[in-house]
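What you see is the complex with one protein chain gone and the rest in place.
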Amino acid sequence: MFLQQLINGLTLGSVYALIALGYTMVYGILELINFAHGEIYMLGAYLGIILLGFFTAIGLTSQSLSLSIILTLILTIIFCSSYGFTIEKIAYKPLRRSPRLSPLISAIGVSIFLQNYVMLTQGATDKVFSSIFGNAGFDFLSTRITYLQLAIILVSAVIMLLLHAFILKTKTGKAMRAVAQDKTMASLLGINIDTVISATFIIGSGLAAIAGVMVAMYYGLVNYYIGYTAGIKAFTAAVLGGIGSVPGAMLGGVILGLAESLGASYILREYIEYKDAFAFIILITILLAKPEGLLGKTSEEKI
Amino acid sequence: MSLLEVKALSKHFGGIRAIEEITFNTRSGIILSIIGPNGAGKTTLFNCLTGFLRPTKGSVVFSEKEISYLSADKINLLGISRTFQNIRLFKEMTVIENVMVAQHSKIRSGFLSAVIRSSNFKEEERIAKERSFEYLELLGIEAYAEKISGSLPYGAQRKLEIARALATEATLILLDEPTAGMNPQETDEMMARIKNLRELGKTIILIEHDMKVVMGISDRIIVLDHGVKIAEGVPYDIKNNPMVIEAYLGRETH
Partner (left out) sequence: MPEKTWNHKKYLMPVIIALWFSFLFLPFKGIKAAILLFVILTFAIPLLKYALNLIKKIHLPADTFRGYVPSDKRYFFLLLVPLMTAPFFAEDYIIDVVINSGIYIILALGLNIVVGFAGLLNLGFVAFYAIGAYSYALINTKLGLGFWSAMPVSVLLTMLSGFLLAVPALRLRGDYLALVTLGFGEIVRLVLNNWDSFTKGPNGISGIMPPYIFNISLGKLSYYYYLVLIFVVISVFVIRRVHDSKTGRAWISLREDEIASSAMGINTTLYKLYSFAFGSFWAGLAGCLFAAKMRFISPESFSFMESVLILCMVILGGLGSIAGVVIGAVILVFLPEALRGVETYRMLAMGCGMVLLMVFRPQGLFGGKNVSIGS
């Protein structure tokens, strides 16, 4: 039972971590809570189901399951990154010099737009996808671990390691860190701020796309409002880890996933109808008690 | 008796020692200038004196009261007011409203009398407005009274900040580079106005870069370098102090 919840929580946590990375990277560079990021994840989940459905219909899935999954992932990443890129150009870039809360309001507008766009084009009811994986897996110490869970955890771990290496080693990654630290200085050093910001949105959206596809396969069901809750939870994870900190987002995601799955089955069983309030309560508690999070750093405002 | 006594005041930002063990006193009714190269810690000192930064160590005694642990608004109510190096006006308010904000604590009638527009409220508002206008006149910007403050020319904005600081009716006024970005003529005018404040009985601590100005106006001068006080005295002594010359000239030859 405990081990089961541990595995479930780890699966959930990996997904939160992937989404949280998008929040934390954008916040690190623009100091903007990208309210629309949860919707990118939602779009990713829809695209996952639509594309897998398409490949099944044309018979690719029955021929080569792995090929159709890989194609789905790649196409979803391409689409979601394009969405992220476009949103930044339309809704945030013109507001770069505006007061801080203008882009936040704009982001809420984008989020409402995307939710309703999906609702109008895909219908207001749940979109179901008959799982092609079933419950395939293995038993370990009387705990059922599905291959899909294992895949989600592994894929997330690998991607996060890659991202970490990317930020530390590559030129773009270094530019991103420089911009996050001091925009004026970075641009004086010849770094193109616009490119870095676009890259941040593209990468963040790509990660959310992967999370979306994996969740779609895991639950076999999506609807147009999953982005809001998942977004809040992932943002909570980012704040928990310390917003702006990439390892923090990973840590925060895993902790939140574990807390949710273990908490729901042990501590809070009686209040299960309040499940969605947990994330908010955790979020409010962290913001009030330790707003810099676990791995973030405090800063005093210069006067 | 000193108006302000600063004892062994330090402020560290992580590893940076922005100011270190600074000690000095100020009498009432003088102009004390603080000079020093960029990054010497002058603004940080102001922030510690006015409650915007909590000092790491040391004490600040104003009118025989320890104030180093008080918040900015409490310190202002005790009688220390300041301007900011990068102008901080209430940009969307008119000039006269900016100054009236500074009269906040002088207006006693509260919320309810504002709603029923009691005679007391009207009287106090009228007085506040009159006084605010007088402060504008003192700085020579009364012509702008009804303009939106964000639209004022740069020099007038600096003056408005001083008018606003004065309108809190503080006895000690801290001015952070009031002549920054001004041409020589504007600078001269500003200096005359600051001297005038001393005649009105205010005590002034002034951060200033222009040496000629500092020497002409100050009663006393304190020199900071790398967060440390390297000299203090009357202008003549400072001018001939080898350490001061070293701090300034040594920097310029870099």
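A and B are the chain letters, set down in written order, and residue numbers restart from 1 in every chain.
Throughout what follows, a contact is a pair of C-beta atoms (placed from the backbone, for glycine too) under 8 Å apart; a residue touches a chain by one contact, two chains touch by 3 or more.
Model, not experiment: these values are computed from the prediction.
Enquirer: From the list B:Arg27, B:Lys57, B:Arg88 or B:Lys212, which touches the chain that is not on show?
Expert: Of the candidates B:Arg27, B:Lys57, B:Arg88 or B:Lys212, B:Arg88 is in touch with the missing chain.
Enquirer: Considering the whole complex, which of A:Tyr41, A:Tyr83 or A:Phe129 touches the chain not shown?
Expert: Residue touching the chain left out of view: A:Tyr83.
Enquirer: Consider the whole complex, including the chain that is not shown, and state which of A:Ile112, A:Ala178 or A:Ala264 touches that chain.
Expert: Considering all chains, including the one not shown, the answer is A:Ile112.
Enquirer: Just checking the interface: what residues of subunit A touch the absent partner chain?
Expert: Answer for subunit A: residues 31-33, 46-47, 50-51, 75, 79, 82-83, 86, 90-91, 94-95, 98-106, 108-118, 120-122, 228, 232, 235, 273-274, 276-277, 280-281, 283-284, 287-288, 291, 301, 303 touch the chain left out.
Enquirer: Counting contacts across the full complex, list the positions on subunit B that touch the omitted chain.
Expert: Residues of subunit B in touch with the missing chain: 50-52, 71-73, 76-77, 81-82, 84, 88-93, 97, 100-105, 107, 110-111, 114-115, 117, 121, 125, 128, 148, 150, 164-165, 168.
Keep this in mind: only the chains that are shown with their structure count from here on.
Enquirer: Using Cα averages as centroids, what's the distance between subunit A and subunit B in whole Å?
Expert: 48
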